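I have placed the structure first, in the form of structure tokens, so that the comments after it can refer back to it.
Removed: one protein chain of the complex. Kept in place: all other protein chains.
Note that the chains take the letters A, B, C, D and E in the order they are written out, and that residue 1 is the start of every chain.
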Amino acid sequence: MIERIKSGIPGLDGILHGGFVKGTNILVSGGAGTGKTICCMQFLHAGAAKYDQPGIFITLEEKPREIRREAKQFGWDFEKLEQENKLIIVDAASSKAGLPTTEPYTLRRGFDISTLAQEIYKATKQIDAQRIAIDSLSGLGIRFESQTAIRNAIFKLASLLGELQTTSLMTSEITGKNGYSRYHVEEFIAQGIIVLYLNEENGELRRSLVVRKLRFSSHSLKVYPIEIGNRGIVIMPGGEL
Amino acid sequence: MIERIKSGIPGLDGILHGGFVKGTNILVSGGAGTGKTICCMQFLHAGAAKYDQPGIFITLEEKPREIRREAKQFGWDFEKLEQENKLIIVDAASSKAGLPTTEPYTLRRGFDISTLAQEIYKATKQIDAQRIAIDSLSGLGIRFESQTAIRNAIFKLASLLGELQTTSLMTSEITGKNGYSRYHVEEFIAQGIIVLYLNEENGELRRSLVVRKLRFSSHSLKVYPIEIGNRGIVIMPGGEL
Amino acid sequence: MIERIKSGIPGLDGILHGGFVKGTNILVSGGAGTGKTICCMQFLHAGAAKYDQPGIFITLEEKPREIRREAKQFGWDFEKLEQENKLIIVDAASSKAGLPTTEPYTLRRGFDISTLAQEIYKATKQIDAQRIAIDSLSGLGIRFESQTAIRNAIFKLASLLGELQTTSLMTSEITGKNGYSRYHVEEFIAQGIIVLYLNEENGELRRSLVVRKLRFSSHSLKVYPIEIGNRGIVIMPGGEL
Amino acid sequence: MIERIKSGIPGLDGILHGGFVKGTNILVSGGAGTGKTICCMQFLHAGAAKYDQPGIFITLEEKPREIRREAKQFGWDFEKLEQENKLIIVDAASSKAGLPTTEPYTLRRGFDISTLAQEIYKATKQIDAQRIAIDSLSGLGIRFESQTAIRNAIFKLASLLGELQTTSLMTSEITGKNGYSRYHVEEFIAQGIIVLYLNEENGELRRSLVVRKLRFSSHSLKVYPIEIGNRGIVIMPGGEL
Amino acid sequence: MIERIKSGIPGLDGILHGGFVKGTNILVSGGAGTGKTICCMQFLHAGAAKYDQPGIFITLEEKPREIRREAKQFGWDFEKLEQENKLIIVDAASSKAGLPTTEPYTLRRGFDISTLAQEIYKATKQIDAQRIAIDSLSGLGIRFESQTAIRNAIFKLASLLGELQTTSLMTSEITGKNGYSRYHVEEFIAQGIIVLYLNEENGELRRSLVVRKLRFSSHSLKVYPIEIGNRGIVIMPGGEL
Partner (left out) sequence: MIERIKSGIPGLDGILHGGFVKGTNILVSGGAGTGKTICCMQFLHAGAAKYDQPGIFITLEEKPREIRREAKQFGWDFEKLEQENKLIIVDAASSKAGLPTTEPYTLRRGFDISTLAQEIYKATKQIDAQRIAIDSLSGLGIRFESQTAIRNAIFKLASLLGELQTTSLMTSEITGKNGYSRYHVEEFIAQGIIVLYLNEENGELRRSLVVRKLRFSSHSLKVYPIEIGNRGIVIMPGGEL
């Protein structure tokens, strides 16, 4: 019997025929402004606040204080969850930028894929995390010169997630129309792929979502309109575009 | 007289005008989430469980335990087939990731195309395998810097399959719309090409399949809708799109 | 409660559901001639002249005297604001071109990303600036050979803006149709994205604007026609295309 | 008066206004599965079996035994023709793959463009060959690192064919939609170009053929539907699409 | 009050809402055969012959004698203007080609961006030139290996024009459909952009023109049909396409 993890996004578990499959890693792919970070925060908040499944947020772009600030906009109190040992935010953004940080979870000795892996491992064990979000894989590129180095880094992170047996979201920001990832390796290592769209239609940008792949489970193949309201992402009822 | 190998995919043998041609290697090409891995598992399971044709699954992306787990979802008991010496799973994924593994068939001395070839050869001889699946050729790229190196690796693998006289599936994950492969060499060395699609149509992703090439045999040129249900891939009856 | 910064562009604050979010950095992306520089000048002028929020204009393309000249066309007296310590123009264009300049705020020791960062820091502190505009990120490429170097420079500038807690506009000139930026890293580091269009329609170029991303806030997803008149950019009333 | 060489493909000679021009080299260009190899075999079989024009098949992809096997599918007995000194198959595939071979005509000292040229020259003289097929030029790329090296190799082969005064087909496998060749040099050195298509139309792949260039002769410019049946390629009667 | 410079092209000054802005540099962008060189000649001829504004023509492609010859076709007597010190043609084409020249204004010590800048400076001062045309920026690429070198050269030329306070046209020949320039830096440094088109419509090439950018001034956004007759470029009356 397949064990499921609730996504925390109203309507998504039905599309996934029951939720994410426990222990898998899911690629959340989309252009700028499609809601990838919100998706991660919502997933972790639901786990920590509703399902007693602590989570780790590894942020490679935004500083932790900005993650907390944005979460608050949706009514998700990350600071409280952190104090209750239900959430850890790993600040990989500061060391990537070469800036100091007062965050407790960070990469003290500079940005390095092994250090990052160790930090993720340590944090996961500390609060017995069941959920992980890495936002975003695309950001790794700034620190690596060659495509091969980036791909190896992504491959190592995915292997670590596989070892930890956590259920994980990894985001990937795409810029063109070719594939579902920036380095064209993210989709290989993902066991599920969710694509978020923000496309113009009749003079307006419209949001939608489709599940393209889900190992170990069937899933809906429909493209669903979504909205980002003041409680986060919601799949629209009636669901079909 | 051409000898045929049953594909194990309901409806596909008719499209192939009798099944795969014995001793050929077939490229299974498609984007993320199109069902390439399932196609391989179904092909090997049918051989091992129904036709007394043992098989080898070389996995370059997923760990063997995940392959077994996913197979189980479709009612295919890979562990039992492995115990009966009807199936061997070669774990090339762990050594590619530089991770330890307890799998019996793996690349102990690190990832290397010659070692991989030897391991395939050894496993094939051990259970007198008639079928081989390599999932996926695209994954080779993570370990090779230059395009030429990757192409040589793919060429060597295909040559080995030619020597072994097994009937083989090789998967290739494509990211754009140019051709049927990632390195644009896979289709040269394949004697057959099956393309799997997962394209949006009226707000829904639809699956389909077409046979584009089949040496030594005629074949249907129609594009067939397919479904992935709880028993694997099925060509839809009535067959034409 | 989210604090808002008035954009100074008639109609835009409504689209932003109240104005820019204080302390964020916004990418203003568009092709040549779409009005990116005007957008920056209008934003800074409004702050300095109406809302008592001093600002810094970092110009990487135009010389300061040209910025002042163009501002005057729209009725914005930059020289007066500079004399009142409400505006500083940092001349990064001259040192980038290797030319002497008599501007007070410039990069005396040659163009260099750390020197630029220091100059921005110094100017910001001097007049307690609340607003910053960098025009344009795309211009950095002339001074850097490798993509990685450019991306690191952009990343560092964005980190500095984050530290300063100013509300910032950064422009990016795009040449093709792939993404919203020139180096495909600008959109990662931006917390908001405004896209300006100048596209042909029935034998005439038409201007429009859309907000694609806005951290910490909801926003309209409509594409709005805009005009550049003798008082700068105006969102057209009736607003929908 | 132009001397003509019968193509052996029913219907094609009419399109060519009498057949291939004696002594020219023709590029047969198309994607995977379009029938390029069959076209070569049919051309050589017709020469050897019907017109007393011995031929050389230089195979860079498939092993000779596979060529013989596929030919047999169409009723073409290559082994018999080889015994009668009407056909020689040069095995360039094995040495390219670094594998041993028991074939009499091969590149014993490893793959090298000069060795290949010598082998072609030797074989041609031995049976006074009138026809040559090289399948495929695209396969050369696996052995050469730089584009310039590949192009020089192709140029040298074409020059050799020019010297030998044989009528030759060279295949080129294209992967995208840009031009008629892989290295964009094949069409320069070809005196004729035949393009084979396998494109989807109404849920079915359809085959067609067009002659795009033919030095020393006029030719039809129509696109003709073709079929590959159990006697090889046939231009469909009624001919126009 | 903005001072204006008459373009000399009938109908264009109206589109520019009064002419070019004095002291700005304008990019004239278009494919081969769109009339960029004619536009430059017409602009300089009008200045020298009608408005008492001497001009400099820097030719990087055509030899001066060809410029004079083509001008004569339109009734513009460049030799007379040169004798009257109202026009100087700087021959940068010969030194770029490594050929000797008898022209008085040339780059004696070989092609080099600093030498070119000095020559432009010297000529400008000598006849107190008010107008400059550089035809074309695209031609610089032949002499520079790296994109960065070309871009620096273009940037330096534009800076010089800025210092000289002349009103300048710079041409850029585009080959594809991406952007308005060849090196994707020309549009950054231009204060105005005029695009010339020569596109097929109903079996005929049609000429048109649009002003895409004009610092310090409003301008028409319409696409205007143009003709090149025996007096040069003319905007067609009735003006809208």
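The rule is simple: a residue touches a chain if its C-beta (ideal position, glycine included) is under 8 Å from a C-beta of that chain, and two chains touch if they have at least 3 such contacts.
Bear in mind the structure is a predicted one, so any value in this text is a computation, not a measurement.
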Key: Contact set of the excluded chain (shown chains only)   = D, E
Request  = With the full complex in mind, choose from D:L44, D:V90, D:I120 or D:I189 the residue touching the hidden chain.
outcome  = D:I189
Message = Using the touch definition from the top, which of E:R4, E:K22 or E:R206 touches the missing chain?
response = E:R206
Inquiry  = By the contact criterion defined above, which parts of chain D meet the unshown chain? Give residue numbers in ascending order.
reply    = 2, 146, 148, 151-152, 155-156, 159, 162-163, 178-181, 184-185, 187-191, 193, 210, 212-218, 221-223, 240-241
Note = chain E residues touching the chain left out here are 31-33, 61-63, 66, 69-70, 73, 96-99, 136, 138-139, 141-142, 145, 173, 175-177, 198, 200, 203-207, 228-230
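Simple rule for what comes next: only the chains that are shown with their structure count from here on.
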Ask   = Which chains are shared contacts of chain B and chain E?
value = none
Remark   = Between chain B and chain C, the fewest touch steps amount to 2
Remark   = Expressed as a multiple of 5 degrees between 0 and 180, the CA superposition of chain A onto chain C rotates by 60
Ask   = Any idea if chain C and chain E meet via the same residues, over half in common, or different ones?
value = different
Chain B and chain D: spacing of chain centres that average the CA atoms, whole Å = 30
Touching two or more other chains - residue numbers and ranges from chain C = none
Message = Going by the touch rule set out above, what shape does the chain contact graph take here: line, ring, star, complete or other?
response = line
Request  = Return all touching chain pairs.
outcome  = A-B, A-C, B-D, C-E
